[in-house]
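Handing you this structure, nothing more for now.
One protein chain omitted, others in place.
Each chain carries a letter (A and B) given by its place in the written order, and its residues are counted from 1.
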Amino acid sequence: MAVLELEGDTALVSPVRRRGRRLGGLFVAALFWVVLIGLAAILANVLPIVSPTDMDFLGKRAPPSAAHLLGTDQLGRDMLSRLIYGARISLTVGLLSPVIGLVIGGALGMLAGYFGGRFEALTVGGVDVLLAFPPLVFALAVTAYLGQSALNITLVIGVLSIPAFTRVARAVTLSLAQREFVVAAQTLGATHMRILLRELLPNVALPLMAFFLLAVAVTIVVEGALSFLGLGVPPPAPSWGSMIGEGRESLDIAPWLAFLPAGFMFATVLAFNVIGDTLRALTDPRPGAL
Amino acid sequence: MADSTSRLNAPLLSVEQLVVEYPVSGRTLSAVADVSLTVGRGETLGLVGESGCGKSTLGRAVLQLRRPTAGKVVFDGADLTALDGEALRLMRRRLQLIFQDPIASLNPRRCIGDIVAEPLVITGITDRNERERRVRDVLAAVGLDPDVVWRRLPHEFSGGQCQRVCIARALILEPELVICDEPVSALDVSIRAQILNLLEEMKQRYGLTLLFIAHDLAVVKAVSDRIAVMYLGRLCEVGPTEAVFDRPAHPYTALLLEAIPVPDPTVMPATNIATGEPPSPLDPPSGCRFRTRCPRADRLCAEKVPILQATAGGQTVACHHPLTG
Partner (left out) sequence: MTRALLSLEDVSVELPTPRGTLRAVDKVDLSLMPGRTLGIVGESGCGKTMLSRAILQLLPKRAKLSGRVRFGGHDLAALPAESLRRLRGPELAVVFQDPMTSLNPVLTIGTQLIETLQAHLGMDGAAAARRSVDLLAAVGIPAPAQRLRQYPHQLSGGMRQRVAIAIALSCEPKLLVADEPTTALDVTVQAQILDLLAREQRRRQMAMILITHDLGVVAGRTDEVAVMYAGRVVERAPTAQLFARMRMPYTEALLAAIPKLDSPPHTTLPAIAGRPPDPTRPMPGCSFSPRCRYADDHCRHAKPTLADPERSGGFYACWHPLTLPAAVGT
């Protein structure tokens, strides 16, 4: 006797309760810090703080007080104000550079992984050349020719991040392109464009996003390092990296001048990493392998 | 071949002297070597063989997912190997494929409703209501409740349910030929029966022609009208299911039959099943490719490639020393 299956199968595996309640305090703290720094950077002009370039020669290297909540630097400028305006540079460069890498590198990597053949060989070759180019020399060359500015720094770091994104996107796409659901789309007569956008992109996007957040953290450090070396945003505009560089000279008498921006950078980078890790764990469609 | 009077009498699919080769570390692997087959309208042809015998490659070559090196694939009068680009894309809708691993054949990030509607979107059916109606119909046909499954993701389903979704997606465009590539070998015995029954039911309902690829003869027997047995890229035996099972003519067919476990402890499991495994397809034996495992092999088998010949039993067999006829 045949048993028809029309009635069965309604009792599904009961759905996984929406994750989200057990995010952990670390994630909440990280999110809070990023939002706080982000808002401060955006609203810097509106906030009731003194200008980051106003000098108070009478109050050089002053410890925290009512007038200067976090004290002043070696030129008597307000540290809190400089940290907030510095966040503007760090976050702008830190977010925009990886966007360049994400868009260009992600697209190149997906196309290379999907189509393979000569295009892939060419892309992989080009990426290898870019990787082999010494990044510091490249940054020096660009700033020497085009001048020092936030835009140029963004472009330099952005271009340098393309290879990493290309590799991640290509590796993920390669592993997916042979999967049956992609072949199934082909047998349905889907165009390459549709397969890339509808079948592959949603699956490649999440690993790329996780990598993007990691790249943000790295970029903030790189921007800091370049500014520290004097290749970043020109003075007197503050940046965390240049602040550490300037504070270094008075480490023995006023250590907070270097440690405050370093601490801000540390907290921000850590926060982006924590968010990246948590998002990656959350967006895996499987509820933890049994 | 005087059979060109009417298109209805002609086979829906005919594979003619198909050769599929691909390079493997500098050498040529011939996955399918000179295979000719026909599948009539409304017929189920079972294609059987061990892993690596080229049966899946043959299935994919029919769909032009892997381009054949030589030979023709004639589908409803059109040679698919000669088609390209847009023409091939349009033709593919009339042929569908069902895979072995049902979970891997569904995009993990799209919901079931979307996955099953995708073929309609690709075909350019823009009317949302019509799309929804057709998706509901086909989901109900494969035994899934559309209201329950629509918004869910594939990982929320068992293997058997995912295979139902795959069947729904393959059928929604009402194709003529469905190639089933080991559709039940990843499933439990109890679920296997459900899916096999479903395929039979769908075949009636949608008037399908099936090319059913599997390594398990018992499974193939349950659904097939005719059987083709493949070994290392070549056909060994082709014939009506009953004839092949009752009087296997090729020693390899007999070996496959013996290997099926019988759920009855009073039947002692056949021991001394021709030992060993198929040799590497990179370096196939000369003459008959099965001779290295065949109890009947002699010098002739090493020298001459056997060709398919009719037997008294109604099947065709490629063997110098067939078991019957």
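For this structure, a couple of remarks:
One rule holds in what follows: a residue touches a chain if its C-beta (ideal position, glycine included) is under 8 Å from a C-beta of that chain, and two chains touch if they have at least 3 such contacts.
None of these values were measured; they are calculated from a predicted model.
When you scan B:41, B:72, B:136 or B:215 for touch with the missing chain, the hit is B:215. Only one of the listed residues, B:60, B:169 or B:192, touches the absent chain: B:192. Considering the whole complex, the residue from B:76, B:114 or B:258 that touches the absent chain is B:258.
Counting the whole complex, the residues of chain B in touch with the unshown chain are 50-52, 158-161, 188-194, 196-197, 200, 215-219, 221-225, 241-242, 245, 255-271, 273-277.
Here is the rule we use: only the chains that are shown with their structure count from here on.
Distance from the chain A centre to the chain B centre is 48 Å, each centre being the mean of its Cα atoms. Put simply, chain A touches chain B in their complex at residues 2, 4-6, 8-10, 12-13, 15-16, 179-181, 183-191, 194, 198-199, 202-203, 285-287.
Listed in rising order, the residues of chain B touching chain A in the complex are 63, 65, 89-90, 92-93, 95-97, 99, 101, 104-110, 118-119, 122-123, 140, 143-145, 148-149, 152-153, 155-158, 161, 164, 166, 169, 173, 194, 197-198.
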